[in-house]
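Missing here is one protein chain; the remaining ones are kept as they sit in the complex.
Each chain carries a letter (A, B and C) given by its place in the written order, and its residues are counted from 1.
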Amino acid sequence: MPQTKEFNSTIRPTWCPGCGNFGMFEALKRALVELGWQKHEFAMFWGIGQHGNGADFWDVQGFHALHGRALPPATAYRLTRPDQHVIVEMGDGDGYGLGMGHFIHTIRRNVDMTCIAHNNQVYGLTTGQASPTSDHLMRTVSTPAGVLEEPVNPVGLALAEKATFVARGFSGDLEHLKQLYIEALTHKGFALIDVFQPCVTFNKINTFQWFRDRVYKLEETDWDPTDRIRAFELSMSTFHELDCMADDCRVPIGVFYREEGRPTYEDGLKATQTPGWQRALEPRDVSGI
Amino acid sequence: MPQTKEFNSTIRPTWCPGCGNFGMFEALKRALVELGWQKHEFAMFWGIGQHGNGADFWDVQGFHALHGRALPPATAYRLTRPDQHVIVEMGDGDGYGLGMGHFIHTIRRNVDMTCIAHNNQVYGLTTGQASPTSDHLMRTVSTPAGVLEEPVNPVGLALAEKATFVARGFSGDLEHLKQLYIEALTHKGFALIDVFQPCVTFNKINTFQWFRDRVYKLEETDWDPTDRIRAFELSMSTFHELDCMADDCRVPIGVFYREEGRPTYEDGLKATQTPGWQRALEPRDVSGI
Amino acid sequence: RVFASAGYSIFDLTEYPSLIKGGHNTYHVRISADPIYSHVMPTDVLVALDRQTVGRHVGELTEAGAVIYDPDDFEPDESDLKGRTDICLVPVPLNQIVQDAGGIKIMRNVTALGAVLGHMEFPIEGLLEAIKSQFAHKKPEVAEQNITVATKGYEHAQQAHCDFPFKLEPLQGQPERVLADGNESIGLGAMAAGLGLYCAYPMTPSSSLLHFMASNGDANGVVVKHTEDEIAAMNMIIGGAFGGARSMCATAGGGFSLMVEAFGFAGVSESAVVVGVFTRPGPATGMPTWTEQSDLRFVLHAAQGEFPRVVLAPGDHTEGFELAWKAFNLADQLQTPVIILGDSYLSDNRQTSDPYDLAAVTVDRGSLVTEGDAASHGEALDSEGHYQRYKLTENGVSTRILPGVVGANQLVNSYEHDEYGWGQEGEDARVRIDQNEKRLRKLDLARTLVPPPGRYGPSEAEVSIVCFGTTKMPAREAMKWLEADGVAVNLLQTVCVWPFPADDVSAFLDSAKRSLIIESNATGQLEGLIAEQCLRTFDENLRRYDGRPISPELIYSKIKEMLGQPVELNDIGAVAVREGGL
Partner (left out) sequence: RVFASAGYSIFDLTEYPSLIKGGHNTYHVRISADPIYSHVMPTDVLVALDRQTVGRHVGELTEAGAVIYDPDDFEPDESDLKGRTDICLVPVPLNQIVQDAGGIKIMRNVTALGAVLGHMEFPIEGLLEAIKSQFAHKKPEVAEQNITVATKGYEHAQQAHCDFPFKLEPLQGQPERVLADGNESIGLGAMAAGLGLYCAYPMTPSSSLLHFMASNGDANGVVVKHTEDEIAAMNMIIGGAFGGARSMCATAGGGFSLMVEAFGFAGVSESAVVVGVFTRPGPATGMPTWTEQSDLRFVLHAAQGEFPRVVLAPGDHTEGFELAWKAFNLADQLQTPVIILGDSYLSDNRQTSDPYDLAAVTVDRGSLVTEGDAASHGEALDSEGHYQRYKLTENGVSTRILPGVVGANQLVNSYEHDEYGWGQEGEDARVRIDQNEKRLRKLDLARTLVPPPGRYGPSEAEVSIVCFGTTKMPAREAMKWLEADGVAVNLLQTVCVWPFPADDVSAFLDSAKRSLIIESNATGQLEGLIAEQCLRTFDENLRRYDGRPISPELIYSKIKEMLGQPVELNDIGAVAVREGGL
């Protein structure tokens, strides 16, 4: 049974000191240790971005996909390797920007996998442009006059497509995040966790302090995670004034919505009971076709 | 002031007799006539599909884009031609499948344009494969065992991104559809109209009769089109049993949600007060840059 | 399938504009007892669903050929027939027949096919059999309806009062032959190779391959996914290959445009995938239902950066089957993407062939470890026993240990990377050079594995032809005719267009009396490639780019012209010969 440090590769993380990615890295390792997953039982997929640089820091069965394209290969892997668990890590620009189409269509499939979004509301790796989750009017190098779009509402979009597990986390709360990961990893179906991951270098608005002043835990309220409509209503808290006062915009974290028992995409497939490589042990007799 | 027939090109529509596209074609021409829009005051954009074949049947300022890509050029045209109106026609496979990313991101911008989706819940032009709006378990040539995904919920997705005008129409009700078009065309901001457009050749489930048995008009109820949360709840009627009994799945048409007065993307831009071609009348003095 | 099962050769070219209804649809039914390599423009029986069709194709009708039409649609007049009087008009109430059977418009096709047989007084049983098997998986009514209309069409045609010059009797004692379109032949080859994952987004002319896979996938344990777009399809098969499944996608040139980035990802990640690119006339949406060979250079150079790829171009249906299963072996042996480059002319046309050689199919997965413990594969480990997915080797191929195998931790990476797959080290100059050269070295290995060029005709010839892909079919047909005229012509077909068989082509050209290059594009893409790879040029070229396939007549007349014996051609659509590359 591996310990957290055994998941570390030989490469030292190169993220900026204080980067929100460190907390997410640690929380996921702890979740895996608690679940006792062996390295050969699951594969991890990353998009391109600072989150994706994490691929170098993990010693696992890894796949560093193209920018915005982590979900399709992860889906195919899951469908042809029913013997494996699948974890996807994506960025906000990566997964909600360029990868938006895959995001929505993957949710529709309810494939059994866990999707973790590193949401720092900015493009980190490419030095600070606006991301799809940047707040309205945020000024960046690509939007000096301020972002004119409304931000992407990942929770609301997921709910609109009947996602079966939708949660939000904060990399500043390791224990809570670890728990969310465990719930997501054990959920049967597609689990989305959008994690607030402050970028200390390029996002001077949504800092750790900004979130500390605003986050609250749904579990600590009377929240009913089986009410999709209320969950949608709550998702609208994504939209607020840029750098609003702490009392004007509370930021809920925890499980917005969950639904157990819905069949997964795999359940509907006849072809996936065994690994796909077993189809090619010898020529297939096609004389019948 | 043009009459409907003046919008016809010299090419006779080649759609199958009885195709839902005929009604949409006629309704839009009538709306334009009522509004009295001159041909040189607006441009139309199409994606690729049976809906897109309509590009040949219109005598207007037209742009037949790539499959799934009608919204980006339409957006750019609107931003650089503030003197022009913009109408986009897209297919369900076209706009909600391959074009999903553009769909979501365009909504976030609230650019002033009207987007009409020809939703026949199937790929018509490529002879009958499943589309993103095909109902769960529908059997098609590309999904002989039935579609395993949940259908796309265009209304719900639009609401999750704060769309300012979201409506549904039915090509079997010309008058009602014409009215919707007029409201959308005069709405300031991004207006989405998802139109049920039966494909009589490839969709043997969602036929005209199927809809006639199920549709009802929101205006004829006490519907409040300013309540986004209830509108979202209503959008969930997108999900139902394949070929459910008429009483089990009612199909609302009309304006789900509308919000007037929200600034458009253009409002935030300094550069769009005059047509873009006026920037290139002579070399620009850049000695100051 | 009807004629085929009766032992005849058949080749049927269906031209259909991208409309479900309307436009003009044409069948060139041509029947002969000796092997046919391609459709020929001249047509013995023309089925005309509308007036235009007659006008457009009457010129192609053979002496005393027949036109089957529906008098309710139109009545062919003088001008339609361009004054020809030798033609047999066969009125058949196609629409009525379909209506009476309560069928849909498309069923006019089957009705017409029945009429063709009736007109030729060829027994109808074969057709009825074919219908039954074709609609086996549909509701029984469907088959019944089709049988009814076919029979009705048959009976009506028999009543036409003009004598069909060649009557047909079923041949006895001939071997059963396969009738398949190109997509079916390729699909069959992929299935035989042990396909595990097929991903595609519909696009003419590749869609029917998706349909083939979809209808046969479950029964054969193949995961078949109609994806949200081509980008997903290409990225998915890389994920499938990561897991060890034999993975394939297919599309047309436009869909491949969207796959380009991921195609390069397959190259740098050394993923064993097979990609079908079936060309239709471009650019962009172009002419969806027509054919062209204009994506050769595109697929050779698609994607940023440099990496090895293999490009195979089937010349006919039998090659479609063979190259399909071979493509999977090559992909695994080389751990790099392999393209099957076809076109609408191959994808859409049903053609009979001798039964495919199923026994010849082999599965070679190269150096692949699917089970057990990485520890027992020392050649793939570093000194500390850590697996190196991209270990440097002499031939450039590293041992591929699948996830699931204990100790197979690895990083399949879209970044440049070191032997483990780590991206950070990939920025080191030495590491980059080693990995880049490692990958490119695999092309030398590829040269030893890919199929050689196809050679036809005598070694000594008046004219030597070079072509790739489907132009092989009309070329061989034309060679048959020229042989009959006593003109010796030989042909070299580059079955594998990348890596390019430069030595074979150079030698072939050096020994040519007169050289001719044939390709269905406007800029002479193969001609340019040969200039680059062989520093050689041709005496003449024949190019066509109006969406129609190059016909044997064009080649026949071109060669006659080269020999100073020009022949008359009835209007067969324009052909342009351009000098120099573009």
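In this section, a contact is a pair of C-beta atoms (placed from the backbone, for glycine too) under 8 Å apart; a residue touches a chain by one contact, two chains touch by 3 or more.
Here the structure is a predicted model, which is why all the values come from computation and not from measurement.
> In the intact complex, which of the presented chains make contact with the chain not displayed?
Hidden chain contacts in the full assembly come out as A, B, C.
> Determine which one of C:257, C:351 or C:557 touches the chain that has been left out.
Answer from the full complex: C:257 touches the omitted chain.
> Taking the entire complex into account, which one of C:55, C:93 or C:286 touches the absent chain?
C:286
> Would you mind spotting which of C:415, C:508, C:538 or C:556 touches the chain that isn't drawn?
C:415
> Which parts of chain C are in contact with the chain that was left out?
Spelled out for chain C, the touching residues are 17-18, 23, 231, 252-254, 256-258, 260-261, 264-265, 267-269, 279, 281-290, 292, 294-295, 297-298, 300-308, 413-416, 423-424, 426-427, 429-430, 432-433, 436-437, 440, 443, 499, 521-523, 528-529, 531-533, 535, 537, 545-548, 573-574, 576, 581-582.
> Residues on chain A that touch the omitted chain in the whole complex?
So the residues of chain A touching the missing chain come out as 14-17, 48, 50, 53, 64, 66-68, 97-98, 100, 123-127, 129-130, 132, 141-145, 201.
> Hey, which chain B residues sit against the chain that's not shown?
Counting only chain B, the missing chain is touched by 9, 11, 14, 39-41, 43, 45, 48, 53, 55-56, 59-66, 69, 72-77, 79-81, 83-84, 101-102, 105, 269-272, 274-277, 279-287, 289.
As a working rule, only the chains that are shown with their structure count from here on.
> Across all chain pairs, which one has the most C-beta contacts?
Chains A-C share more contact pairs than any other pair.
> Centroid from C-alpha atoms only, then distance chain A to chain B, rounded to Å. What do you get?
31
> Just how far, in Å, is the C-alpha centre of chain C from the one of chain A?
41
> Taking each residue of chain B in turn, which ones touch at least two of the other chains?
If we look for residues of chain B contacting two or more partner chains, we find 97-98, 100, 132, 145.
> Two-or-more-chain contact residues of chain C, please, as numbers and ranges.
Chain C, residues with two or more chain partners: 218, 228-229.
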